[in-house]
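Working notes, structure below.
Every protein chain but one is kept in place in this view of the complex.
Going by the order they are written in, the chains are A and B; count residues from 1 in each one.
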Amino acid sequence: MSKLLKVDRLTTRLRNGANIVDGISFEMAAGETFALLGESGCGKSMTALSILKLLPDGVENSAGEIRLGDTALERLAEREMREIRGGRMAMIFQEPGLSLNPVMTVGAQIAEVLALHKDMYGDAVLVRSIELLTQVGIPDAARRAQEYPFQMSGGMKQRVMIAMALAGEPQLLIADEPTTALDVTIQAQVLQLLRETQQKSGMAMLLITHDLGVVAENAHRVGVMYAGQIVELATREQLFAKPLHPYTQKLFAALPDAQRNGHTLAAIPGNVPPLGSIEQGCRFAPRCDRAWALCREQMPELFAVPGGAEVRCHLYQATGGGKNRSATATELKQTALAARPESNSQNPLLQVEDLKVHFPIRKGLLQRVVGQVRAVDGVSLSIAQGTTLALVGESGCGKTTLGKALLRLNQPTSGQVYFEGALIEGDAHRNMMQMVFQDPYASLNPKMRIAEILEEGMAALHIGNDSAERQAHIDELLDKVGLARDSKWRYPHEFSGGQRQRIAIARALAVSPRLLVCDEPTSALDVSVQAQILNLLRSLQQELGLSYLFITHNLAVVEYLAQEVCVMYLGRIVERGTTQEVMRAPRHPYTQALLSAVPRIDGAGRQYVSLGGEQPSPANPPQGCPFAPRCPQAMAICSDKFPAMTHAKGGTHGVRCHLYSAEPN
Amino acid sequence: MSFMPVILWSDALVFLLIAAIVAAAVHVRKREHLMLPWKRVARSSVALVSMLVLSVFLVIGLLDTLHYRAALPQNGSEKVYSPEVLSAFDALVGPLRTHTEKTYSAPFALHLYAKESMRDAQDNVVREYPRLQYGGTHLADEAERDMDVLQRALVGMLAGTLAGVMLSWLLRRRYTQPALTIALVLLAALIGTIMNLSAAYHVLGTDKVGQDVLYLSLKSIRTGLIIGTLTTLVTLPLALFLGVAAGYFRGWVDDVIQYIYTVLSSIPSVLLIAAAVLMMQVTIDTHPDWFDTSASRADMRLVALCLILGLTSWTGLCRLLRGETLKLREMEYIQAAQAFGVSSMRILSRHIMPNVMHIILIALVMDFSALVLAEAVLSYVGVGVDPSMISFGTMINGARLEMGREPMVWWSLASAFVFMLVLVLAANLFADAVRDAFDPRLNRTEGQA
Partner (left out) sequence: MIAYLIRRILYAIPILIGVNLLTFALFFVVNTPDDMARMQLGIKRVTPEAIDKWKQQRGYDKPLFLNTAADSAGIFTDTIFWHKSASMFVFDFGYSDDGRSISYEIAKRMGPSLAIALPTFLIGLVVYVSFALLMTLFRATALDMAGVALCVLLMSISGLFYIIGGQFLVSKLWHLVPISGYAGGLDSFKFVVLPIIIGVVGGIGSSSRWYRTIFLDEIGKDYVRTARAKGLSELRVLFTHVLKNAMIPILTGVVVVIPLLFMGSLLTESFFGIPGLGSYTIDAINAQDFSVVRAMVFLGSVLYIAGLILTDLSYTVVDPRVRLS
């Protein structure tokens, strides 16, 4: 097969010296999908931008060759390179919301490419733009072409980006985390569109992602990147059958799922090293539990092992010491933890009844209330002592609003919350429930020392009699979350994302709460760090008997951590039950679609339930069942009446769907 | 005691300001993360050089702030003090202040700029340019002047350079930037030259009533600095408290504060200042009994002007802080504090205020030069400082009237121009460096280790 793209020893560096991309080489054939897999900061996006020669100011390409077909890109002048960009090579980006020009119609933005690369003018441009928009699955394309990006949803914008990329009929499409900013059902739509387009047009795709699942479902071949280098290069089958590099193995082991429920995840200790910090030896050596002296002295080369895959690791080189070690160490370390407590408690710790949070929409001269955003619209749930309830849903379904309403960070419109059977009103419950937030960079005040951050809650709730007592408690907390005691004199900016999340957990624990509301606590973290935090949360639960309300969109985390699950859609809970029930035998069409949309690494042929459209606005929810307009199994009654909760045998598995109503009337 | 210290209102406020700055500096020095942006400032040689220039101005301004009234020679037991309020600076430059000619004279001139009737040796009345009373009187022969100027300039420059080199040698541990060393030596040489020359000549000429223009220019510095800094004493608390309160509490508090600043900012600022200053003038003029010396009267007018400038210019910063607070209050660390039931006052003081400080600092250093420039314009319009107070505005105003004179009297304008330009340029460059170092948008990558 002829090679379409050949990247040879590509090196990209900051103008002050540190190499961001350090000697990357790979090849791509026409029609092939090659995935660059890696965690944040490993240089995968910079590789893509280097290929297009679109590096930001202060970053430059310092060495290497890039060949597209017969053209040596590194020798092209800027003018010639412009012919290639958008023509033979196109790119789509991570944030569709920011990547489109907000003040130009999408039609005009596509037309620009057509005029530039296809020499089209006048009506032909319009016809072709509409054709392209139709091709990427935008309904009513003629009208949509006249619209501005702000009038479209996130998934729609990414489709427009794809249409724009396709306009130049590229041989190579570079997709930089094309679905990371999208919800899982939309991600499935967009990935499917990309696969279909690729089949039709035969273009090659360079897929940049951090998500093993996305790789498993889309890539033909994979390059695993770490700290600016490719550490493993293999076909998809090889990689998923037998990952070679210790880093890749760890990445797999760090993924939470049901099989690992009850076990500690194999977290990679430490963090991705800062750029240019490791001068000699293997970049992964400091975090690798199988590294030996050679790893710290000599940088391993990327070389082929029997079977065809290539790996950058001394373990596989024909040096005596390494082989023995690898044999023993390939086994993943799995420590079974003590059996988790049964959710036996008949008296739930937290009970929520018909909670509603509505935000008024004000309009007009006198700011009259003309409508309500029904963010949370009648939710009831309960959490038992020492257990985890996962609240699952896509962005905008009201799950975070619900969590914050429990802590009175926003005022519930109606409904009751009981804590150990007692009705909660006002501020009295502040020491019983606490929250861990999503973004560890935004949840710690950059101007306060760690000790001050941890002490704040204790001081506000009058916990601890004097400063000495509180300081002792702070030391204890830091031990608990696995941070050094002297870190309390430091400031948040000195810590990495994962460490900050540990601090945030310590802060919440400072007032000894019984329940933690965890709002997507790992979604801003890399997979390897996510595992550390999940392990920590689990061991804390066992040690302290904590209950968690775990808010997430990541279904794999749910399976790993939760005993019970509530699935939320547009402000309401549509399905509830134990993790087994909901994840293994979902009943609600939405849950089924949600689960089928998650790309899986086991490659198990799943039944993909395609879900059209996107979640409607909670300011203007559809009549009847809110899911009806998107539901593949909708009936007449669905757009009429909101279904009641129907419980299946045993009574734990409930679903709000007319399909299961005893007597649809 | 041969003198009586006088603390004018503006002096007291300056001392207050210095105390505040020292306290802030002590606070910052103890905290590594607060020092970080300042270290970035110190890394920029432009910032260091402009700071050096600014500190020369500051020293002059501060010396000029230590006021006193000299004791008059008196026979009786009771001491009587002169009604004239002088400053340490006046005492230092002594002759510069007292060597007053009759009227205009050009820089380095030996003669007045206007002819006068006088008697020559033969006792005939002739119209001649009379010899100056002080400028270059040591010369026996007027033809020697150029040589003498050159000689004095060289000696002064040499002495200055020497002092500069010594100073930078003393500072070698702390500051190693070559740009700073060069600037220090050059500046010292310049100061040395001017000092040596001004002992014998009017380096920048004299004005209409014969006052030395160099003296006037140096005295103007204090006025400019006071306007540029004291105004912030008014602006800062208003903008900070109102802006942060509006952004954090929202609701009716926000409505009221927004209403107030919309009303104030809807009036064109020059007009609002003019109206307020006119009214202030009426008050001062109708109460002559409030002031014991003319200096204290002029000073009160200066303080009032700062007050008015402050009251009319806080709206911009307030709006900025309101916007930032609106953003901050949605930050998760604020919500975390709210989840503990931390009181609003504590959230404002511990969480919000420390995180808007960089905006305040940037706004203050940026405003400084704008205020110095505004003083000149306002004084020209007639709503600035008291006409008896020496300032760049009054200098320009006085000199402008002589624009039409042939040949032109250019030196007053020129020196006001140069002094203002240097002051404002240095302030602007320093402000830029501070903004670059403090603006979180400009150094996102740093500090996230």
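Rule of thumb we're sticking to: contacts are C-beta pairs under 8 Å (C-beta built on N, C-alpha and C of every residue); 3 or more make two chains touch, one makes a residue touch a chain.
Nothing here was measured: the structure is a model prediction, and the numbers come from that model.
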Contact partner of the left-out chain, one of A:117, A:283 or A:314 = A:117
Out of B:18, B:59, B:150 or B:282, which is the one that touches the chain we can't see?
-> B:282
Among B:93, B:188, B:230 or B:413, residue touching the chain not depicted = B:413
State which residues belonging to subunit B touch the missing partner chain.
-> 259-260, 262-268, 270-272, 274-276, 278-279, 281-283, 285-286, 288, 369, 373, 376-377, 380-383, 392, 396, 400, 403, 408, 413, 417, 420-421, 424-425, 427-429, 432
Tell me, which residues in subunit A touch the chain that this view leaves out?
-> 52, 54, 57, 79, 82-87, 90-91, 93, 95, 98-105, 112-113, 116-117, 148, 150, 161, 164, 168, 364-365
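Everything below uses one rule, namely that only the chains that are shown with their structure count from here on.
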Go ahead and note the Å separation of the Cα centroids belonging to subunit A and subunit B.
-> 55
Subunit A residues touching subunit B in their complex are 274, 404, 407, 409, 427, 430, 434-435, 437-439, 441-448, 452, 456-457, 460-461, 491, 493-494, 496, 504, 507-508, 511
The subunit B residues in contact with subunit A across the complex are 32-33, 331-333, 335-343, 346, 350-351, 354-355, 447-449
